[in-house]
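What you see is the complex with one protein chain gone and the rest in place.
Right after this comes subunit A.
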Amino acid sequence: MTDILTLVFRTLSSQTGQNKDPSAGPPPPAPHSNTLVVGEHRLSRSVLLLAAVTAASELGVRVAFFAQTQIQSLPECLQRCSKITFSYPRTLEELLQQVASLHEFPCPPSLIIIDRLDGFLRGAVASSHAGFHSGDESRAAHLAALLCDTAAFLTEVLEKRGSSSAPCRTIASFLSDADSGQESRDPSAMDPILDVLDRYFQARCTLDQDRSYEAAAAAAQEAWHVYLSGTKIPDDLEDGPTLAQEWKLFIFPEGLMEFKLV
C-alpha cells in the first residue's frame, strides 16, 4: 500500500526543484503490504481520501472506503466516482460483517481503506482513565487479521482473472492514545492495541506535526513530517526490502497540500 502512498506524495510534490525520478530514494516495499497510518485524525483522513482518489484515478482500481462517521463535505468528483464505494458501519460488528462479505462481490475492490480503526475498536464502556480494555486486543487482532486475509483472498481472485488491479491492498488509520493526548496515560507505555496491529500491518505511515518555524518559513499554515517505515519482522522470516522514507508536507491556507521528499 505504501506504493500508492508514495504515488500520492509524488503526485502532490512541488513541480519545481523536485526530483521526480521514480528511482529516487529507497524502493517502496512489495505492493501487497498492509499499511497503518498513525497520527492525527484530521490529516490521516485526508491522506486516506487522497489515496482512494489516486488509486481510482491513476491506477483505475476499485476502492472500498469504510468510516464510522460520514464524510460531510465529500468533493463532488468523489461522489460521482463509481470506482470508490463509501460505507459507514456504525460499530465494529458492522465493520467486520461488511469486510467479511467483500468476497461475495462480483467486482471486488483492490484497495480497502478503513478510517479510524481506533473508533471502531474502542470499548463500548466509556472510561476516564483508559481508552481500551483487555478484550480489545483480541478484537483488534480479529479485525486486522480479517483485513489481511481478505486482501490475500481478493489478490488471488484478481490474479486468477488476470486483472491488472492485483494485488489487493489495505490501508487503515489509527489514532493511538499518545496521539489523542490522553494526559493520564504514562507516555513511556506502549499502546497495546498498536502492538497488536503491528503484527498484521507490514508498513507504517507516521504523521508528525512540525512545531518549529518551518511552516512559517515556507509561507504555509502547517508543516508535517511523514515517515514511511516497515514494522519489525522476526529475523528469520523472509522479508522484503527495508522501507524508510521521509517526506515533508506543507498545508497552505487555501487547503493546498504539497509534499517534498526529504
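For the reader, a short list of remarks on this structure follows.
Keep in mind that, in the parts below, a contact is a pair of C-beta atoms (placed from the backbone, for glycine too) under 8 Å apart; a residue touches a chain by one contact, two chains touch by 3 or more; residues count from 1.
Note that contacts and distances are computed from a predicted model.
A single chain of the complex does not appear, and UniProt lists its protein name as "Zinc finger, SWIM-type containing 7", one of "MICOS complex subunit MIC10", "Transcription initiation factor TFIID complex 60 kDa subunit", "N-acyl-aromatic-L-amino acid amidohydrolase (Carboxylate-forming) B" or "Zinc finger, SWIM-type containing 7". Interface note for the absent chain: among A:Ile4, A:Ile114, A:Val196 or A:Leu228, the touching residue is A:Val196.
Of the options A:Thr69, A:Gln97 or A:Gln209, the residue whose C-beta touches the omitted chain is A:Gln97. Only one of the listed residues, A:Cys148, A:Ala218 or A:Ile251, touches the absent chain: A:Cys148. Where subunit A meets the missing chain, the touching residues are 93, 96-97, 99-101, 103-104, 137-138, 141-142, 144-146, 148-150, 152-153, 156-157, 192, 195-196, 199-200, 234, 236-238.
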